[in-house]
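Only one protein chain is missing; all other protein chains are in place.
Then we have chain A:
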Amino acid sequence: MKNEGETAQRPDNTAFTQQRLPAWQPILSAGIVIPGFLVIGLAFIGIGVGLFLTSQTIQVLEMDYTGVATDSSCFRCSMTSSQNCTCEITFSLDKLFTGPVFFYYGLSNYYQNFRKYGVSLDYYQLSGDTQYFTSPQSVCSPYSYDNQNRPIVPCGAIANSMFNDTFELYQIINGTKNLVPLDGKGIAWWTDYNIKYRNPSFVNGSLANAFAGTVKPINWPKPAYDLDSTDPNNNGFLNQDFLVWMRRAALPQFRKLYRRITEGNYAAGLPAGNYSMTVHYNYPVLTFDGRKKVVFSNVSWMGGRNDFLGIAYLVVGSLCVVMSIIMLIVYAKFKFSDDDA
């Protein structure tokens, strides 16, 4: 019998120290890989078909109103620098545009994702911290102070460049223009509206007083507390259009939700017929070769229309099926023998 001292240094006999932990050791055998590819392929084709068909059912109507072409109705507005230029676009629908219809504006060649543009905002200001009203953070520069050294609220390039074209949509029924009611509520993210952005506390019962001592962004026609004259609750940092704009786009071509068409006769969608849209053309994009458009679209469970996913799934699925056949052939032909290991 050995006493304790003689084997004092003997390592512990555990599965861990002896590297004998039980383990699953999968290998890429033909029995797994080939059927696996086939199953994945078939599943992908299934999903792809579903996605593609869904995407096809989504109706999208896009109209560029930048006015580049001389014969387009907004050409006039694109040339002038006047602020209050309006132009009219007409279109017709030959079948019902199923509701709820979403009304977007779209910009292209517009770099909201430019790094310096993207950081040019002050989250403290936007969460209603009035301390930052008097001294905006330096990231907003050069839109922190105006040329008289007064603080700009909301400061920064994003706010300053807020999209300010407005639209009115009319259905033309027997020659008369029938205003289609547009719903501007609930177009921003719930978290943005309820948590991320907050107005400063009212001073003397008025939002405007809270902004005292600050100036509006240079490009804005009206100060923040007066963005929506029709609805006092839709002002300041909680203005829905402002919130939508502040959620900057990932890519240089993007669309943003302008209004929803959900009310009255149009709750079920836009009926077939002729429509006219009045554009209050304010936002200059031609200097940097940008484009503006309006988009009407409805949505499905997979969101807006995007054929890519469906097609990608179909292609990948088919490739998998093809691959599994190729592998089967290779396996049958080359299958390495076991005895030479």
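By definition in this document, contacts are C-beta pairs under 8 Å (C-beta built on N, C-alpha and C of every residue); 3 or more make two chains touch, one makes a residue touch a chain; residues count from 1.
As a convention for this text, contacts and distances are computed from a predicted model.
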item	value
Candidate names "Phospholipid-transporting ATPase", "Histidine-containing phosphotransfer protein", "Geranyl diphosphate synthase" or "ESCRT-II complex subunit VPS25"; UniProt protein name, chain not shown	"Phospholipid-transporting ATPase"
Contact with the hidden chain (one of A:Lys216, A:Lys256 or A:Lys292)	A:Lys256
Residue among A:Gly46, A:Pro142, A:Gly213 or A:Pro232 that touches the chain left out of view	A:Pro142
Residues from chain A at the interface with the omitted partner, ascending	2, 6-13, 17-30, 33, 36-37, 40, 44, 47, 51, 100, 102, 104, 106, 109-118, 120, 123-124, 127, 129, 137-138, 141-143, 156-157, 160-161, 187-192, 195-196, 244, 247-257, 260, 284, 287-289, 297, 299-306, 308-309, 312-313, 316, 320, 323, 327, 330-331, 334-336, 338, 340-341
